[in-house]
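Take a look at the following structure, please.
Other chains dropped; remaining ones untouched in position.
Read from first to last, the chains carry the letters A and B; within each, the first residue is number 1.
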């Protein structure tokens, strides 16, 4: 589930954000602990070799290496790479979220413009919502691990009620080597057109408004696919990730406590300051990783299954229970 | 109340912004003083231990620690993290403000397209505004502390006149495990449709224009909820906040005045420069905190209750007093 923390930070007090440090789900600790433990192991391994295995001559050589590496850490750009990368990825994240697809407007417009309480009118309304939802399910199966696990095959989609058997037959009849996500929209629009012909929609103009609503939903879903097809060029995330990993790999040597270093210092055994640095930079990188592909199973990834359920339930509720139960017109309390 | 300072800075004079330093409400002083006092206490505690409790050997060790920490402060990235984070959060803040929902256009369009001075026409106009307002109230209750305190239950909403008893009954009849914010919009649209059927709206085309206005209002409100559902991934604010707090925690040791340090310096007892740094960075972080969730009770948070009152009063005023009182057409002063 998306990790919600808005309630806890709505009013800013000194300790507000500090509270976030003590969470586990979606936290930086959960995100980096394995890597930190691995890094620490490596660090102490090298430390042990230096302290217990090297002879004095080797130690002098090792100290030179440490000095060499430590004085050149700035060759590796971290801050700006991470800063710009996260900013770029964040924009993409919000864009994807903006086009993720909410059923409400389609359902509300359907309930507004397709009139009548007959069974057929109801079928029109419910099917337009259902066909739109069907495509969202089909597309989420391609993008999201979670949705794919829930609907491993098309049959499971049909079994869940998003598609009826005669519709699945129709769907399967079309042979095509690209995806067929357009088909349910073809159906939805045909329903709108027929509803107009049979008089459930009372004006040509209403047809175009309703059709525009479905078109917007479809175009958004299509762009979700398009953005999946052409991601950020792979070098960009690689280079950022590489920079962070190489940096801390070099740190394994460069940040050892050694005797006779040019920067003479106390031997604290445990690399306190480098540990802090590790958590902060690796956590920063995790922000980017989390935002780069929000379709997985991370704590912060999009809740595709929850969205499908909500969309479908709300869509049907709106066209059914929201239709034709308007309260009577009365004078309100401020009437004069 | 939102802190307004536009008047005082409209014309830029040397002392313009300096004047802002001497305010309290919404100021950086108010935002950081508690944390600063706490930090200062900690600093002097450590200082006292060093000066009065440690023996010479321990002091030497302590000085080494100070030197060790102080020369590694740059490991902690502050500037760029804060800079990029605030920039990202600021975009989100303006976006949320842009969709917060103003009633004016709905009311003006209602007054334009729903014609007639009969009681029923007036009811149509007033109810469309009221139903739109009702949803804003319902949604603000979920998002904003202030609105929740004002309207703890649905009954208080009804009691305040946003909902009439027979409407609340209708609302309660629908059993649903997601929110029911769509319902008042279903009603509003049904009113528009009925107004057309009864001739208060004179063209199908006007129906769609008016309905589009309501649709825009609804979609904006829906996105307020959507952005509340999927916030910025929690690691991002945590990591930024962590960086700032850890930095100053390390400072408690690293910035002590000690004798025999490599960076020999005068003992000023009070950490002047670090205090300046504390106020600036912690204040910068407060900017981010304030922008991240503007639904709380901070000085700078959105004035949800004030907006509700303004929207409702203005909406009713526009459809009532703004309707049908147009001044007579006359030749204006520049007529030739």
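In the analysis below, contacts are C-beta pairs under 8 Å (C-beta built on N, C-alpha and C of every residue); 3 or more make two chains touch, one makes a residue touch a chain.
Quantities reported herein were computed from a predicted structural model and do not represent experimental measurements.
This structure file defines a homomeric complex of 5 copies, of which 2 are shown in place.
Here, only the chains that are shown with their structure count from here on.
Centre to centre, using the average C-alpha position, subunit A and subunit B are separated by 24 Å. Partner subunit A is touched in their complex by these residues of subunit B: 31, 34-35, 38, 61, 64-65, 67-69, 71-72, 75-77, 79-81, 83-84, 87-88, 92, 119-120, 123-124, 126-127, 130, 144-145, 161, 164, 166-167, 170, 173-174, 176-178, 182-183, 185-187, 189-194, 204-205, 207-208, 211-212, 215, 218-219, 222, 226, 228-231, 233-239, 241-243, 245-246, 250, 285-286, 289-290, 292-293, 295-298, 301, 316.
Of all the residues in subunit A, the ones that touch subunit B in their complex are 2-6, 9-12, 14, 16-18, 20-21, 23, 26-28, 31, 78-80, 82-84, 86-87, 90, 94, 97, 102, 104-105, 107-109, 111-112, 115, 202-203, 205-206, 209, 263, 265-266, 268, 272-274, 276-277, 279-281, 283-284, 286-287, 290-291, 300, 302, 310, 313-314, 317-318, 321-335.
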